[in-house]
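To start, the structure itself, in structure tokens.
One chain of protein is taken out of this complex; the other chains stay put.
Take a look at chain A:
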Amino acid sequence: MDSIRRDVLDFYINLGTKVIDESHDQDTTDLDKCILYIRHSTLNQETSGLQILATGALGGRFDHEAGNLNVLYRYPDTRIVLLSDDCLIQLLPKTHRHEIHIQSSLEGPHCGLIPIGTPSAKTTTSGLQWDLSNTEMRFGGLISTSNLVKEEKITVESDSDLLWTISIKKTGLSIQDHTP
């Protein structure tokens, strides 16, 4: 509660929003605390198809952004998507083969696969302009950026947890586009 304005806080308290003050816990990021809350909520117990959407996790201070990317790595069994005006980011855990279905009117074509935490000895993809074929990726060497989606279904298989990122199109998503 060190950023929320007093007038904003009062407004939402009056509306009945639940306010949970965690200022005593300096070890985890704000996003972390929210992920934990959601995982323990009834929403998570009711359904196996839960996905957490987060805005505002990117940009600003880089240590904040890195801490938020780390939240994806620390909860690999929870589906979390980080969203900005320009792109989205998701974790592709190494434990699974991945199929990414592209909504081509809304996202793409710019995309990338980023081995943020650990190098990847072997990654294989299909559906990209520059596919990987048991290709090594590492910081200091090759990472897949400024790639392009070529097909409506992308597949990814890797020995390492990767971040998938795809651009979000500038048109088709604003309120104006949907007002009759």
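One rule holds in what follows: a contact is a pair of C-beta atoms (placed from the backbone, for glycine too) under 8 Å apart; a residue touches a chain by one contact, two chains touch by 3 or more; residues count from 1.
Here, contacts and distances are computed from a predicted model.
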_Choices "Thiamine pyrophosphokinase", "Ubiquitin carboxyl-terminal hydrolase", "Trafficking protein particle complex subunit" or "tRNA (adenine(58)-N(1))-methyltransferase non-catalytic subunit TRM6" - which one is the UniProt name of the chain not shown_ = "Thiamine pyrophosphokinase"
*Return the single residue from A:Ile35, A:Ile102, A:Ile143 or A:Val156 that touches the missing chain.*
A:Ile143
*With the full complex in mind, choose from A:His40, A:Arg74, A:Arg97 or A:Lys153 the residue touching the hidden chain.*
A:Arg74
*Which residues does chain A use to touch the chain missing from this display?*
26, 29, 58-64, 66-67, 69-70, 73-74, 76, 84, 86-87, 89, 110-112, 114-119, 138-141, 143-147, 161, 163, 165, 167
